[in-house]
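Note that this complex is displayed minus one protein chain, with the remaining chains in position.
Chain naming follows the written order as A, B, C, D and E, and within any one chain the residues start at number 1.
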């Protein structure tokens, strides 16, 4: 049960309805999902989040699916229940195959393990890694 | 300063040297980085981690760069200093462009924000997300 | 379902009953909430937690509502389901308005985003920040 | 050492300079801090982050200091080194007293402890907390 | 509801069945738990995880119960619902007493508190701690 009411289209204010209409149009879906209905309690956050999300997730140097996979990997690492479900579904909708999903899980799991080992031993960063990122950037 | 000694090739045991040789050969580098020198304190972990990492990171349904980007996204989310530096360098070495890196950072940052909002409001998962993942799987 | 039995007042030991009575008296509530019933499995933790919580949360240089908002912000960041619900309710009970709640969520969300960006790029701390905190302290 | 170059005003592009000028003007500071110099590698993120941060942090239902304290609490919980230093300094600059800072630390520390206890025992949420937040919202 | 189907023994592939049989034999249980049924979607991860888990968790310099307690402490800290339940049950099965469980919770809770305080104040590491770990290792 949410800590805020989920605001349905029918009872939304005109400014919220406008964002909902845009989401439905852009995504070609009959209704917005609960994330947006919850954000609608704060129209400023709703508007800003929708606007930013479109900018960030639009295909660019990284394609749409790769961005969705990254979003999912972060959501798993942050233990966000809602986000894991919504971004797993979104990744499948954007073409993620079952094989890709299994490999994503394997990479995420392995990263957690080596992250813990590196942090646990406080391993000093190799000079060549520092030089490399400085150069590449 | 690490909590364990970093074991250099010259003083390593034969079983550690064998793993180090394999890493140097596969990656075509003159010396292994500190992560492996730290793991060398526990030859079993060293052997297992190297073996698993190769399996997990080899190109498959996801290509090598995408896997590296996912690894980096998880490492940032886990605040692992060593891993952030080493996997940023690795991603550049595998062809990540500066534009891709900037987009990765934007996606990771945005995911953190919406993860926090979703978790903070305890938004219930939409039935279609549950159905979608069940079907796709 | 909890990993421990929730101990109700009726079946509690005298020392647990004494803490429960104090909680009910101080908070003017008919029964303690599940957190305390769970802690009652370890009377030492129960006693210590209740005692410390009163000291920490009593109005001082920060007022009671501000402390509750901070508690909620940490609970969201730690993804603690029980704590998000209980401290959101507590904040409302202490006078948090819906507008304040929405602004808290916006700040928490934004902090997560810039935390991730700062950590991801390993940005070095500006000397003036170090000097400032040293001076102020 | 950052994974990106820190872009100084002198070498910045006109669009980055415009944002830097605005930050310096609004905050009345002679130079922007490293966070902005790092973001300047991606002018879109720079512009968006500065714009959103101003909206989110401007005094509203919560005053500027309370928002800064919340930002700091989240930054501590996320173990973000840069953010802890910059937001501790910012909170002092906005009037946080040493006594308030100590109480903030006490609340953050206590929240971490009870978050861990609640999560560890998987304590079920009391019905009155769910009802309370639904009603209040 | 899982994001993947849980694969039951009856419908599993021969290679999955072989791992399931080994788990059932080693643990002397009539059926594998859901973790393994979920991993069975990716036979490579299933095989590797089972193999590694046996190596890591077998009694060595640390006994089986101590390892299980450590696993539980990490699972609580990572807010992993499934893992908290499964490893609490496993610890009880390996002989954890109720008193030991309560002390584990107390230590985990206290560690979270002092972790937050230390991180929040960015306390510099004492030279003797660095020297000690270097020497001991």
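Quick note on the criterion: a contact is a pair of C-beta atoms (placed from the backbone, for glycine too) under 8 Å apart; a residue touches a chain by one contact, two chains touch by 3 or more.
Nothing here was measured: the structure is a model prediction, and the numbers come from that model.
Taking the full assembly into account, the omitted chain touches A, B, C, D, E. When the missing chain is restored to the complex, the residue among A:41, A:77 or A:100 that touches it is A:77.
Where chain E meets the missing chain, the touching residues are 1-4, 6, 33-35, 38-39, 45, 49, 52-53, 56-57, 60-62, 66-67, 69-71, 73-75, 77-83, 85-86, 88-89, 92-93, 97-104, 106-108, 110-126, 128-130, 132-133, 136-137. Considering the complete assembly, chain B touches the hidden chain via residues 3-4, 41-42, 44-45, 78-80.
In the full complex, the hidden chain is touched by chain A at residues 76-77, 79, 81, 84-85, 105, 108-117, 119-122.
Definition applied: only the chains that are shown with their structure count from here on.
The pair from A-E, D-E or B-E that reproduces the interface of A-C, where over half of the contact pairs by residue number are the same, turns out to be A-E.
Remark: chain B and chain D have CA centroids separated by 27 Å (rounded to whole angstrom). Spacing of chain A relative to chain B, judged by their CA centroids, is 19 angstrom. Residues of chain E in contact with at least two other chains: 3-4, 41, 44, 79, 84-85, 105, 109, 116.
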